[in-house]
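Reading through the structure tokens given below for one structure.
Note that this complex is displayed minus one protein chain, with the remaining chains in position.
Then we have chain A:
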Amino acid sequence: MESFREIPDYLSLVIGKIANDKRCAKTEGDFMIEMHDVWKVYPNGIEALRGIDVKVDQGEFVYIVGPSGAGKSSFIKLMYREEKPTHGVVLINGVNVKRVRDWKIPYVRRRIGVVFQDYKLLPHLSAYENVAFAMEAVETPKREMRPRVQEVLELVGLGDRMKALPSQLSGGEQQRVSIARAIVNNPTFIIADEPTGNLDPENSWDIMYLLEEINARGTTVVMATHNKEIVNTMRQRVIAIEQGVIVRDELEGEYGYED
């Protein structure tokens, strides 16, 4: 019975196709993140992105890979409206960000958590205060703040380090504070630009497990990375960008570069 051994492969193909069809059946604006023929040309004439088409659905975990200068960070900046597309349409939670008035952009950003390689923590504030700062900034009542800040700091494993200043925390711990800050306002998705870029392998894995757990709770995660080992181990959707163009988009992809 040769063909039996092929069943698992066949099954996974079918499941993959169903998942893909489900994604394709959705109409425009139903996705969490959607880009249509997006170009980003910086004032100096550099074409960082050249005709990007992509859809990210709720609950997905997506790696953005590609060589240095490929346009990964530019792609991410379009998602939280740090940059406007030069051409094309970017829809975030169904909203065309190009049409959003400047004063409304903060309300778009409230539904997005952002994490960076350099953490961007405020050095004079404790771990607790850094996270609370994000709640205060969106005018959350004080009495709601305390339990929520404690909750997310416990979730990232820092329940006992809440009073520590960033300078008293390791790189991995600082990145966990920044992740706590990113999720504290209940965003629909998290974008991370090389969150493990400054961390040693062990700390990198801790951060990845944390992001995976957050993803398992229903939050979409989009992450740009150069970490081959992580991408190849986690087996998630991989979008490869080269010279501003998507050259590969696989549901259970690999890193695919030697570096």
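As a convention for this text, a residue touches a chain if its C-beta (ideal position, glycine included) is under 8 Å from a C-beta of that chain, and two chains touch if they have at least 3 such contacts; residues count from 1.
What we mean here is this: contacts and distances are computed from a predicted model.
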Chain excluded from display, named as in UniProt, from "Xanthine dehydrogenase YagR molybdenum-binding subunit", "2-oxoglutarate ferredoxin oxidoreductase subunit beta", "Cell division protein FtsX" or "Phenylacetic acid degradation protein": "Cell division protein FtsX"
Listed residues A:I46, A:L122, A:A216 or A:V247, member touching the removed chain: A:L122
On chain A, residues whose C-beta touches the chain left out of the figure: 80, 102-103, 106-112, 114, 120, 122-123, 133-134, 136-139, 141-142, 181, 185
